[in-house]
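My structure is below; once you've seen it, I'll send some questions.
Removed: one protein chain of the complex. Kept in place: all other protein chains.
Let's look at subunit A:
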Amino acid sequence: MIALETQGLKRRFGAFVVTNDVSLRVERGARHALIGPNGAGKTTLINLLTGVLKPSAGCILLEGEDITALPAHRRVKKGITRTFQINQLFGEYTPLETLALAIGERDGIGGNLVRDLGSFDDVVDEAAELLSRFGLGSVMGQRTATLAYGKQRLLEIALAFASKPRVLLLDEPAAGVPEDERHEVLKIVSDLPGDVTVLLIEHDMDLVFSFATCITVLVAGAIFAEGPATEVANDARVKAVYLGESA
């Protein structure tokens, strides 16, 4: 079953075509990596998939349903969310408040304006449980802006987990994470339930090959190569265009 599919997806900024006729298929439960040189349009593609940007042409199907016209928050409700390459957090909120927000929205209580947040024990408990799973239990009451970068990075990922997505897009989750905290991030990602579909953007090739079963190579906005990880890794053209530069 296909979890996420794009058909002829196109996005241009003025005359510059950033995403050029991308038709991508991601199997349900896949560990799918999206790689490519800088400026290949990987993040733009994620932005299109999640509704941050509108495509110039083409469509996006989530589990067979056309979500091209839906705004970002509605897509989240349909089960797709993401993390950001550069942390996008709420600096004034504590990690606990941040996750309570996401869990509350997921459970449909976010529009409640008469009950105190503190009266939703199940939301708060789940937020606390998720935080301790991410090793953030000890800092859950501190303002996010004051946290160390590695902790913020973990919160960034925890925040996407809090929505319980069925399709999760990870935009360089390990970027900027200190070497000794990297394994924490990786372990959390690889511990995801098997039915959650993961699309990963990453520059770290060791990480890509240890994680992904399927790889799509994006060059200049278009799909350059696609296939099982081992196949793509041994593809001479891919080596020339991309892997050759870094390995």
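As a convention for this text, a residue touches a chain if its C-beta (ideal position, glycine included) is under 8 Å from a C-beta of that chain, and two chains touch if they have at least 3 such contacts; residues count from 1.
By our rule, contacts and distances are computed from a predicted model.
S.K.: UniProt protein name for the omitted subunit, picking from "Branched-chain amino acid ABC transporter permease", "RagB/SusD family nutrient uptake outer membrane protein", "Hydrogenase maturation protease" or "TonB-dependent receptor-like beta-barrel domain-containing protein"?
M.R.: Cross-referencing UniProt, the chain left out corresponds to "Branched-chain amino acid ABC transporter permease".
S.K.: Determine which one of A:120, A:134, A:211 or A:224 touches the chain that has been left out.
M.R.: A:120
S.K.: So one chain is hidden, and I want to know which residue out of A:9, A:34 or A:76 touches that hidden chain in the complete assembly.
M.R.: Spelled out, the listed residue whose C-beta touches the missing chain is A:76.
S.K.: Which residue among A:104, A:173 or A:221 touches the omitted chain?
M.R.: A:104
S.K.: Just name the one of A:4, A:40 or A:159 that touches the chain not displayed here.
M.R.: Residue touching the absent chain, from the options given: A:159.
S.K.: Kindly note down the residues of subunit A that lie in touch with the hidden chain.
M.R.: The list for subunit A reads 50-52, 71-74, 76-77, 81-82, 84, 88-94, 96-97, 100-102, 104-106, 109-118, 120-121, 123-125, 127-129, 131-132, 137, 140-141, 143, 159-160, 162-163.
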